[in-house]
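A single protein chain has been omitted from the complex, and every remaining protein chain is retained in its original position.
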Amino acid sequence: MSSASVDARDETELGVAVLTHGPLNVEHIVASVADDGAGATAVFIGTTRNSFKGKVVTKLEYQAYSKLAIKTIADIIADAHASFTPLTPHTHAQSSQRLIRIAVHHRLGTVPVGEPSIVIAVSSPHRKESFVACEMVLEEVKKKVQIWKREYYEGEREDDAEWKANA
Amino acid sequence: MSSASVDARDETELGVAVLTHGPLNVEHIVASVADDGAGATAVFIGTTRNSFKGKVVTKLEYQAYSKLAIKTIADIIADAHASFTPLTPHTHAQSSQRLIRIAVHHRLGTVPVGEPSIVIAVSSPHRKESFVACEMVLEEVKKKVQIWKREYYEGEREDDAEWKANA
Amino acid sequence: MSANTEITVLYFAGASTATGLTSERVRLPSSDPLPLSSLSELLVSLHPNNGLEDILRTCQWSVEAEMVEDTEGVMLKGGEEVAVIPPVSGG
Partner (left out) sequence: MSANTEITVLYFAGASTATGLTSERVRLPSSDPLPLSSLSELLVSLHPNNGLEDILRTCQWSVEAEMVEDTEGVMLKGGEEVAVIPPVSGG
């Protein structure tokens, strides 16, 4: 495996970005965005599915340009917060239109069938923003983050395993 | 507390509805919708917020007409599945437009600040359906399920605590 | 008096606070079936001057753990579990 595809972490007040070769713990990730001002937390868990277009998937492998991927995720987190912050936040009602914390954890290396490869958690005072931001962050990650997936199918040679593309 | 506001559970192949006076465990609830055919699980966690319109919330209390609430949740789960099942599911591509399992857990009794009062988890082969269904189920629960919330504020007499309404 | 000329009324949320009860055995006024639409008046007469009348204006009803859309078309014969359903606030 690539020496550039290593564990990495970036944490700010806005949230945390993590790349790890270890399993993802949903409980822990959710706890990392907990806040007594939050009424809502939306979570997305992407797992390795057992099939793709009729073929049996045996495993997925992920690699990353970790140094750049972590920066890209940090930018996505900052952009999500910015898109929910009013330009003139001078009333109390407006301050509720915001996000509290965002966590993005992505797994590297082999991810067996049924296990999570990505977990995103977004906390906010109200529910609508948490859903919208969670989906937004996921789409941005799939579009921009320098992580690559190789999908292995039953009955096919490992050397022929396909590198996927999200677009 | 009302003797009609008791723990209850209804489980089918489509999913599970739970009312409980105990804490909600997100890990456990997510595991209950796990499936090797699922690529996506969307989760919503509603927690007791520490404030409401400038007032400090000390706790929430929930009661339910459990017998009816559990039936209403079961109907919501069935409706969500139905709305994602094609009328003529004869191609493989179409069968991916579906949900796998839905879990709805709602807490009863006292829910302290920062703790979950509701957890909804929806698994599906693909991400879009999981997000849409999770939000749909939450809105239906808030609109129809026979559960009531009393909000207690700092500095106010408990006898004056307000019964809320979602609409 | 047979048990079957009584119903059980369940009170929740504001209805429970107003009456100070979570449930109540209520005797039907006669052996004739009572329209569900007449139950509000009966309950208010049992609980005067405590805000129940205002609360019932915003409530729905369930009979035998089934929500009722048309209260005119439901007749209570005795033995039923009837719930006063205030506006919900779960989730």
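As written, the chains take the letters A, B and C, and residue 1 is the first residue of each chain.
Just so it is clear, contacts are C-beta pairs under 8 Å (C-beta built on N, C-alpha and C of every residue); 3 or more make two chains touch, one makes a residue touch a chain.
What you see is a predicted model; the values in this text were computed from it and never measured.
**Student:** Which of the chains on display does the removed chain touch in the whole complex?
**Tutor:** Checking the complete complex, the chain left out touches A.
**Student:** From the list A:21, A:98, A:126 or A:144, which touches the chain that is not on show?
**Tutor:** Candidates A:21, A:98, A:126 or A:144; residue touching the omitted chain: A:144.
**Student:** Could you please point out the chain A residues that touch the chain left off the display?
**Tutor:** The list for chain A reads 1-5, 46, 62-65, 67-69, 71-72, 106, 117-118, 138, 141-150, 163-167.
Following the convention adopted for this analysis, only the chains that are shown with their structure count from here on.
**Student:** When the C-alpha atoms of chain A and chain C are each averaged to a single point, how far apart are the two points in Å?
**Tutor:** A distance of 50 Å separates the two centres.
**Student:** How big is the gap, in whole Å, between where the Cα atoms of chain A centre and where those of chain B centre?
**Tutor:** Roughly 23 Å, centre to centre.
**Student:** Go ahead and note the Å separation of the Cα centroids belonging to chain B and chain C.
**Tutor:** Averaging C-alpha atoms per chain gives centres 27 Å apart.
**Student:** Where in chain A do residues touch at least two different other chains?
**Tutor:** None at all.
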